[in-house]
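Have a look at the structure below, then the notes.
Shown here: the complex without one of its protein chains, the others still in place.
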Amino acid sequence: MTYSDSRTRLLRGLTIAAVVLFVIGLYLALFWVGPERQQGAAQRIFYVHLGSFLGSFIAFGAAVVAGIAYLRTRNPRWDTFGLANVEVGLGMAAITIVTGMTWARPIWNTWWTWDPRLTSVAIMWLAYAAYLMLRSGIEDPERRQRFAAVYGIIAFASVLFTIIIIRVRPDTIHPVVAGPTQADPTGSFEVAGRIRDTLFFNLFTFAVITVVLVWHRIRLENLIQHVMRRKLEVLSEL
Amino acid sequence: MSANPEPTTHAVSAAEGAIARPARRAGRRHRPLTPFWRAVGAVAWKDLRAEMRSRELINSMVLFTFMTVMVFSLALELDKEARQTTVAGVLWVTIVFAGLIGLGRSLAAEKDRGSLDALLLTPIDRSALFFGKMIGNLLFVLVIALVLLALLTVLFNVTLLKPLLIVVMVLGTVGFTTAGTLLSSMSVHARAREAMLPIILMPVVLPVLISAVRASVAILEGLPRDDWFPWIQLLVVADAIFLAAGYGLFDYVVEE
Partner (left out) sequence: MSAAERTIEVRALTKTFGLNPVLRGLDLDVPRGEFLTLLGPNGSGKTTLLRILGALARPTSGTVRIGGWELPDEAEFVRAQLGVVSHLPLLYDTLTAEENLLFFARMYNLPREARRERVDTVLRRVGLARRARDVVATYSRGMQQRLAIARAILHDPAVLLLDEPYTGLDQDAAALLDELLREVAIGGRTVIMTTHDLRRGHALADRIAILSRGKIAFDAPCRDVNPDALPALYADTTGAATTR
């Protein structure tokens, strides 16, 4: 497997940037921003919670693009791109769910509740886990890629559901994303501003992390396929 | 029908050599030769006809429905209040699992006998095949749903025959069978396909299922419009998404 040096350098740079951004993001969330009025320190997890959700949203959205592009071009690289995005998206969604549960324990006094928001994110996670199941169940590579592309597109319905459900069920106990309700009791502009800045910083950080992870996953997949091809070549030479 | 429908417009470009690709001419849409709805009707009619003769699917689905309802009513010994709130859940869970039986078999049978190839060899739009199969499946599931309505009305002593509930029922089953028909055309190619269908179908239709249950509960409890109408809107949106997905994607699933 050979890649151009400039791309490899770019990836390396992005990787380092992602790590640095993540550390800074954590510092901002844990130390720089003041405690929130109602939720106290528990609210600090919210930055990672929302950041990872954005990450999964980006990744699953990219999987739709990959699916459409694959069906149009039949270029297996789009399939690799789709697979990488779904796997990274699953990881991000898992972080969303786990941080959500960790937050819910002190705030709602329970790890899990069948709130529409939680339920819909869990469904989304299951849909993309099913994507991986489907892939593993289809032997013919061409068909696997084709079905994965189709399912990657359909599964996005579950992502839309996580967003639409809030409008249908405004009575969810899940807090509304960033808003004046979370501002400091004193109404001090500075604290509200810090919450906002920390949030945006973390959203950006997670977007970068997602891109970097997907990129690495694509390279890993290329390597796996390269090794498999070599293995077959060697075997057929024997 | 002539023995050799002469493609007059193409005889010329065919002579130009192998590089000329007449099909890529700008703006050309490929019409299937059999009208869309005629093909849809033929496929749905064929499935119903075959089913009326063998009653293979309907029998197993109805029997399954009876058993499931029995299990539910035994397992949940409920008072009147509780039944009112549970019945919608029982209704939809049973529809989904009975429906899974029908969906799983409908395309598997076509594939195993090779008749799917025969269908794909006909000059029809592939999405017409999709809608034909979908309508067949939908009718089977609707029959089950009606049986269930009657059964639950008797066993749970809750009046289910409300017009609004029927609307929810139709919207819910349309979404379920549309997604189900599309995904079962993929799962028939998988290893362990009986297990694969529920795995890939459930997460996709759970939003439909949740909306249908919530709407049904709200309607049965006689809650105001604001409590069930958003769910019906959501059902309509989900149906539209799945219908569009089936129309656009089935082609890619069945080709090789």
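Note that the chains are named A and B in the order they appear, and that numbering of residues resets to 1 at the start of each chain.
Simple rule for what comes next: a residue touches a chain if its C-beta (ideal position, glycine included) is under 8 Å from a C-beta of that chain, and two chains touch if they have at least 3 such contacts.
Because the structure is a prediction, the values reported are computed rather than measured.
**Student:** For the chain left off this view, which of A:13, A:106 or A:141 is in contact with it?
**Tutor:** Per the contact definition at the top, the residue touching the missing chain is A:141.
**Student:** Considering the whole complex, which of B:123, B:163 or B:224 touches the chain not shown?
**Tutor:** B:123
**Student:** If the hidden chain were put back, which residues of chain B would touch it?
**Tutor:** These residues touch the chain not displayed: 1-7, 10-11, 14-15, 18, 21-24, 30-35, 38-39, 41-43, 45-46, 49-50, 53-54, 56, 113-115, 117-125, 255-256.
**Student:** In the complete complex, the non-displayed chain touches which residues of chain A?
**Tutor:** 140-142, 229, 232
The rule we apply is simple: only the chains that are shown with their structure count from here on.
**Student:** Per the contact definition, I'd like the list of chain A residues that touch chain B in the complex.
**Tutor:** Touching chain B: residues 71, 116, 119-120, 123-124, 126-127, 129-131, 133-134, 137-140, 142-143, 146-147, 149-151, 153-155, 157-158, 160-161, 164-165, 167-169 of chain A.
**Student:** Show which residues of chain B lie in contact with chain A when the two form their complex.
**Tutor:** 179, 182-183, 186-187, 189-193, 196, 199-200, 202-204, 206-207, 210-211, 230-231, 233-234, 237-238, 241-242, 245, 249, 252-253, 255-256
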